[in-house]
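Of the protein chains in this complex, one is absent; all others appear in place.
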Amino acid sequence: MSDGPPPVLAAELIRWSWVGFHLDDIRDDLLQHIQLTGLAVLFGLLLAFPLSLAAIRWPRLYGPVLGFTGMLFTIPSLALFILLIPFTGLSIWTSLIGLTMYTLLILVRNIVEGLRGVDRDVREAAEAMGYTRARQLWQVELPLALPVIMAGIRIATVTTIGLVTITALIGQGGLGQLFLDGFTLNFTTPIVVGIVLSALLAFVADLTLVGVQHRLTPWARSRGR
Amino acid sequence: MRRIRLGGVALAACLALVLAACGGGDDALEGGTQPNEQSSVTVGSTNFSEQLILAQMYAAVLEKAGVDVTVRPNLGNREVVFPALEKGEIDLLPEYNGSVLSFLQPDATQTTSEEVNTALTPLLDAKGLVALQQSPAEDKDGWAVTKETADKYGLAKVSDLKGKASQLVVGGPPELETRPAGLPGLKKVYGIEDFKEFKALDAGGPLTTSALNKGDIDVGRVFTTQGAIAENGWVVLEEDKPLQPAQNIVPIGRKDAMTDQVKQALDAISAKITTEELTKLNKLVDVDKQDPEKVASDWLTQQGLL
Partner (left out) sequence: MGVVNGVLAWLTDPVQWSGPDGIPVRTLQHLWYSLLATTIAAAIALPIGVYIGHTGRGALFAVNLTNLGRAIPSLGIIILMFTIFGFGIIPVLVTLFALAIPPIVTNSYIGVRSVDPDVRQAAEGMGMRGRQVLWQVELPMATPLIMAGIRTSAVQVVATATLAAFVGLGGLGRYLIDGLAQRDLAEVVGGAILVAALSLLTELVLGRVQTLVVPRGLAERGAAAAVRAKVEKAA
């Protein structure tokens, strides 16, 4: 029976030599992580837009859609991935489908709220000026809804970065693979590296998206944010 | 105008990501290989350190033989990984003949290496798989207790558990409760009664090790070549009745990926792996925290295989 300070802490939290030896693997894991996140958010957006537009066009859909997607969120992500395994195996698609579903939930909610939040007067003015429905959407409503939509994209991206690590349990993982390696070998270094890198990744991604938002909404800048 | 250009750049970036995912890119990113290519092999492994070492060994000699290799280690336990082999998501797995037999045929009772291999061949054949040459090294499933527990209950052989099991907590992989060589086998072959409690932990992994050391379980399922046994001074109970089948290390691969070139390279390693050597290598990884890849390549170089 071991007593006293946990032996692992007494040793070291990071063995830098291990890090040096494994830079290639770490880089591959990081790239896979970025890839999974990027694709999930992209697919989520591609699917969320038509869904959101439908929910606005037919408001009666919105309640049930929101309720259903909200329920999906309470399903543990691991269960969702496991459920997909019989269909898509241990391939990247199992992870992608699961991850995309989660981004979808966040994005639909924000896109609908954003579009709905556009001032009625503005919409009516555009209509009066002869804008077609499509032009209204693209040139008036979307730009105005952008802050809320971007907020959704930011949340979706950061959440996905966290979720990708769970896919390590089904053969993918990105940086999550480092957690499993550390677990199997009873070794803290890969775990710490994984945590730090995924936190950094989330931070950088969030910052980048804020930057993108600022570029896309020049009129908001003068409000001194 | 500016908006369109930004959109164009974003679109191009997205397309690039999608193309990379759909197979044009690095195999390590996608994590799989096209099943019909003969010259590339994906080596998988389940989730304990011995598996990681073996997978890296296979990968290293295959690479030396000029085969294009991808390694996908630490994928989970056999229930998840073996189907991946059947489906072609991986081409090669370091395995244990006894365990695979009972995985494919739960009521199997063969115990010697020859019997096990003979029974295994048609089962693998039916799935498009083939077992290559086995190695003399065996990693059998065992039951371990701490020295204190052994002394307290007078445990040296498995049959000593009879009459005491109801006071003891046993831990192991979740499948221990249902696999024939697990708890049901103890009952059937040894007549050992139900344990006080079964805790589902892992197979030869950190959970079982920690729980056994801390006393959260009294008896743990271990693999006989684990470094943790010597490190912690555990007592592995002697198998005095035939329950555990032979467990020779054997590479199992998809028939269309096991070319002569591959077979030759792997047979060369299999011949040289012994139980003692394997135990030593496990110790380097489990106890000294050395890297499985490094341990594998060092040993191969020593053996003149690299």
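Order of writing sets the labels: A and B. Residues in every chain begin at 1.
The criterion applied here is as follows: a contact is a pair of C-beta atoms (placed from the backbone, for glycine too) under 8 Å apart; a residue touches a chain by one contact, two chains touch by 3 or more.
Since the structure is predicted, the reported quantities are computational estimates derived from the model, not experimental observations.
I'm checking contacts with the chain that's been left out. Which of A:Leu31, A:Ile56 or A:Ile82 qualifies?
Considering the complete complex, A:Ile82 is the one touching the chain left out.
Which of these touches the unseen chain: B:Pro206, B:Pro245 or B:Pro292?
Residue touching the absent chain, from the options given: B:Pro206.
Which listed residue, A:Ser52, A:Thr69 or A:Thr159, touches the chain dropped from view?
Within the whole complex, the residue contacting the unshown chain is A:Thr159.
For chain A, which residues touch the unseen chain?
2, 6, 8-9, 71, 73-76, 78-80, 82-83, 86, 117, 147-148, 150-151, 154-155, 158-159, 161-162, 165-166, 168-169, 175-176, 178-180, 182-183, 186-188, 191-192, 194-195, 198-199, 201-203, 206, 213, 220, 225
List the chain B residues touching the unshown chain?
Where chain B meets the chain not shown: residues 76-77, 79-80, 83, 171, 173-175, 178, 197, 199-202, 206-207, 210-211, 213-214, 216.
In this text, only the chains that are shown with their structure count from here on.
Counting only Cα atoms for the centres, state how far chain A is from chain B in Å.
The answer is 34 Å.
Could you list, by residue number, the parts of chain A that touch chain B in their complex?
Touching chain B: residues 1-2, 15, 18, 21-22, 28, 31-32, 35, 38-39, 42, 85, 89-92, 96, 169-172, 177, 180-181, 183-187, 215-216 of chain A.
Which part of chain B faces chain A closely enough to touch in the complex?
Interface residues on the chain B side: 3, 6, 14, 17-18, 20-21, 26, 28-32, 47-49, 52, 72, 74-76, 80, 83-84, 87, 89, 146, 148, 205-206, 209, 213-215, 285-286, 289, 291-292, 294.
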